[in-house]
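Removed from the display is one protein chain of the complex; every other protein chain stays in position.
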Amino acid sequence: MPRIQDIGTFNEVRESGMAKLVPPVPRIGIGMGTCGRGNGAEGVYHGFAEAIDRTGAEVVLANLGCFGCCSEEPIVNIRVPGRPLILLHQVQADDCKRILTDITTGKLTPDRVYCKIEEWDHITTHIRYGPGYPEIPHWHEVPFFKGQKKIVLRNCGFINPDDIEEYIAVGGYQALYKVLIDNRPEMVIEQIKASKLRGRGGAGYLTGNKWEFMARAKAEQKYVICNADEGDPGAYMNRNEIESDPHSLLEGMIIGGYVMGATQGIVYVRAEYPLAVHRLTRAVEQAREYGMLGQDILGRGFSFDIQIVEGAGAFVCGEETALIASLEGYAGRPRPRPPFPAQKGLWGMPTNINNVETWYNVAPIVMKGPAWFTETGSPKSAGTKVFSLVGKVHSTGLVELPLGTPLKTLVYDIGEGGVNGRSIKAVQSGGPSGGCIPQEMFDTPVDYESLAQLGAIMGSGGMVVMDEDNCMVDVSRFFLEFTHSESCGKCVPCRVGLNKALRILNAFTEGNATSQHLEVLDELGRMIRDCSLCGLGQSAPNPVLTTMRHFRHEFEDHILAHRCRAGVCQELALSPCENSCPLHMNIPRFLQLYKEGRLEEAFESVIMDNPLPASTGRVCQHPCDNRCRRQSIDEAVNMRDVHRFIADSVLLSDKYEDAVARIVARRMEPTGRKIAIAGAGPTGLTCAFYMAMLGHSVTIIESQPAPGGMLRYALPEYRLPKTVLDREIGLIEKLGVQFAYNQRVGFDVPLNELDDNYDAVFIAIGTWKESWLYLAGTELKGVYPALNFLEMVAKGESVKLGKRVAVIGGGNAAIDSARTAMRMGAEVNIIYRRERKDMPAIEEETEAARQEGARFSFLAAPHRIIGGPDGSVKAIEVVKTRLGEYDSSGRRKPVLTDEIQRFDCDAVVLAVGEVLDLDFARASGLQIKESGTIDYDRFSLETSRPRFYAGGDAISGASNVSNAMGYGKKAARIMDERLMGVQRWHDVFPSFEYDRTVPHETSQCRRHAGHHIPVSIRMRAADSIFPEVVDGLTPLEATEEANRCLRCDVKTVGAH
Amino acid sequence: MTQKKLSVRIDGELVNATEGQSILQVARAAGKYIPTLCYLEGLSSVGACRLCIVEVSGSGRLLPACTTPVQDGMSVTTNSPKLARYRRITLELLFAERNHTCSVCVSNGNCELQAMAKTLGVTSIRYPHNFPKLPVDLSHTRYVLDHNRCILCTRCVRVCAEVEGAHVWAVTARGIQSKIVSDLNQQWGEASNCTSCGKCVQACPTGALAEKGFAVEEMTKRSDHISMIAGRKGVHA
Partner (left out) sequence: MKKIKLATVWLDGCAGCHMSLLDIDAGILTVAQKADIVYGPLVDAQEFPDEVDVTLVEGAVSSQEDLHKIQKIRQCTRTLVSLGDCAVTGNVPAMRNTIPVPKLLQRIYVEGVQENKSVPVDRVPPLLKQARPLRDYVKVDLHVPGCPPSAQAILAVVSDLLDGRNPEANAKLKFG
């Protein structure tokens, strides 16, 4: 092909490119970016090549760039003439044959179909592929692409990046031609200025101003440079852009060179991007060959050439003055500005440096005009930005969004939320130079100003999503370690300051930090930010400063509680399961002891960590499951059921007396200190157990006639048989704990009296008050608050339900009420305002309710309860809801619609949340928080009244058994330490010798679950006692579960 | 060509300046004190030690006085509680970086770093010391290089390149690992470019570069001579 010197040849090339792009036969295009290749795209390409060879099918095979959705790679696009472009996802080499057969027989391969594209706006041209396949979703209907607007990525995944003709076919180099023909460089600069395009490298300086500055500089030689030294961890948009569409970059640079008076362009690209370098080199060669580079470009007399320089792998070379130093052959160290590169840059000559993505925006602006460009984006930040969405998010990849789009759209709509439903904690925007944005602030529009306000930056567009498994201290340490090792060492704040900050952060993660370190780190961070020479140092403290601002409690946890909640900092966590357990049970230990056949010791390990093991073994919310590393192989170890098995084997057998005797024998010498505990629920019982073990004399004051609190009165018999509970509480009684029943603290027993008679008081009362809905009809007969209902049933009182019961709510109380009502012979309809996946109830319980015949009405909120003439419930009306914006819990907010539905019913159970009845506390002078819970110190649990401590639901609001018990345990440790003035806590616990090496092999078995008794049998109530629904594991299953543990608690690999 | 006359305000005082002068030059000429370590009159400015940061009205950022040219109407603040705090941190960082044992140093009592600590009131270091293991280069017949005392101000690098024209010194590695090297990372005694002129020694603000044969407290430096020589026309290589 000769050099293009006139419009005729240009159009010929365009035709020829179009013939390749939309040939008269089917074309199969394979996404061959680095991410595609990483997922096997080369195998797919060869698979198709072979299959085409063998069958002789008339199909064109093409090598394409990447369409952006990395988690769906390899992506293959298929075009049959006249029909839409079909995208297949996760294609593997062995799929090729049948896909090819399907194409030739005019079918689709349903299990691989992702979406279709009927027409595509390349900005510089528009391609219509044709209509069809109504059953396949349009590309913009796929969540990942919804809301995306592809300007920068306009050609990515459509054209062959190695073929300039295909680029010209989609309107490429037209903008250049136009600029050269118009011959009015100043007009182009005006256009760029009017477009409000801002540098996409991070700082967001107005590109047009930068160009104008450079254009005005007088010199014999000027340079334009593309900064493709993309080095942020988690950012790879530039790589993908170059790999998929290198000519857009070249065109932008040639236009820039022309209007700014430069004759030489340089692309400074990361050497770590071999494919990008390769494709770019090929593109430059082709551009020269076709007359887009070199002398007399497009026959218009302008001369310009581009050189590719591979970077030497230093992050700091992304800073423009360091980049210039590197180009000149010096070590990449920045120098102070002024002088700015536009005055004195490369070799002392005026130089313009722009980021890859900035250059990609040039041709579209030239072709469509600034007004078109500013239509997209926010007033101060026009256009789009490509983000790399990575980390703990369901869908990852490159996302191009209009600037100003709220962060939650990116994370929840496009990224579809956390992996495996885990909750997302924060997003790190802008990589190591950026800051973290906490989940509560996901409303923030993503543009330069808004992010800067939060202490974060847009940066090059890396968005690293972090969930509850990420320790924010460790995250900031990670980023600081990166910038620390990438600091050039020239200026003191960055060279030494980052080193010191890193050492301080290391002290945090090792548990050696003190509160003073927080202040020192904060001041040092500000100093580094304000005093460093270049952008690297100035932005390096951002991750630390923002995490300290938004996640200060995590830093405090590391210092004051010696805890890393995420379980990342090794010194501060035993294993992920132990760390997730509110009681911090040493789970690997009891699994190992049981595995070694030492049941009694396993029991001792369990009960010393958790004084109500049989109850929690049945009803715990088991947060440990979510954190078990075995999940990465198959499913979590069923820790709760093994723990139940161990507890049942001893507590419910003839081993009970011996075991109890052994525990009682461990009790410490009497201390003479007297402790009062308000409430005999799980929190109070746990605290009582440990305080008694520590030798204190304990009295529990309980308003009910029997101990257990919610365990006895809120949890139905079929989940937790009361005989089991009684055995457990029996042990606590044997330790000498006194119980005073039927007495309410604050009413029957005034707080002042407790103050006078006891050395410490622990308030552990429950949330027994139903937070009443403001709903018409709640006064009717047959409307019950859930806890009242459950309590009445537990006490054997008669409750008139009728045939049909509506239960309102989605928590455990709702499910418990529903299943209880069904056991009383009612038909149940559970009304919940969100969807099933949003229900806070334990999933197994919800599923069991469904199996037992409960109906669910999701997306419905109660409107009013309708009564009959006799004043009893007749029906309930609900308003249908739809899910709107994401709220701070990461779930969508239900929004009321106009649609009303009516369900006939005889009773309504309200289970919309429980609160604390705190009249007593108000009278007593304990401070109450706005949330309606007792105010307390997060680390000491002390209330506003000295020697009065609080825990459980009283401070957290309605929660669950294990959380409640966790508070009881913590309170006991703190109160003992304060009463005795020494740390005796660890002396109470037995130590065990057991195998602490990594197991040679773990069981290959899948997870064993407890056995559900068939619905037909379980619903048969004998004497109105509901039989337990779930049977425990068999001994063999329990052993196998214990064998499935990977032993994350083993820190050093033992010698084998 | 006559250079444009400007007027700037330094700590509220109106002073005359010439276009192209740095804030530091103007301030010093007006008798204002701005602390510096990497700056040496006569050598190029690199803005590395960040002690000379000042506040300039209208700019949200702190700017190094040594490399920032004055502009007409500029208003500069050379000291404030924040600047003082930051400068102290900078010094503490330098002390904590390497092994500065003043009491056994040849330059004890004649050291710019030590004097600066006294001037700025640094009496202790809040950051953990690194205590790195660093070599002492005794290979040169007349001079000694002790990396333990080096603060990487690069005055030696610049005086050698800009005044002597020998280009013996350079900085190798990066970040906290940065180190001064002679020629191609050879022992100083084997650096064939070295003319043994001793300008680097005189330019060095601490005891890192010293003449042999001096005991504790005995090494005095004459960096003013360097400025004087460098100030002569035609000296710059």
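Labels for the chains are A and B, by order of writing; each one numbers its residues from 1.
Following the convention adopted for this analysis, contacts are C-beta pairs under 8 Å (C-beta built on N, C-alpha and C of every residue); 3 or more make two chains touch, one makes a residue touch a chain.
Because the structure is a prediction, the values reported are computed rather than measured.
Considering the intact complex, the chain excluded from display touches B.
One of B:Leu63, B:Ala117 or B:Ala170 touches the chain omitted from the figure, and that residue is B:Ala117.
Touching the chain that is not shown, out of B:Ala29, B:Ile125, B:Leu138 or B:Ile229: B:Ile125 (per the contact rule at the top). The residue from B:Cys38, B:Ile89, B:Cys105 or B:Val171 that touches the chain not shown here is B:Cys105.
Touch with the hidden chain on the side of chain B covers residues 95, 99-105, 108-109, 111, 114-115, 117-118, 121, 123-126, 128-129, 131-134.
Everything below uses one rule, namely that only the chains that are shown with their structure count from here on.
Contacts from chain A toward chain B in the complex involve residues 314, 316, 331, 333, 335-336, 338, 484-493, 495-500, 503-504, 507, 520, 523-524, 527, 530-533.
Within the complex, the chain B residues that touch chain A are 45-50, 53, 61-62, 64, 67-69, 85-86, 89-90, 93-94, 96-97, 126-128, 130, 151-152, 171, 173-178.
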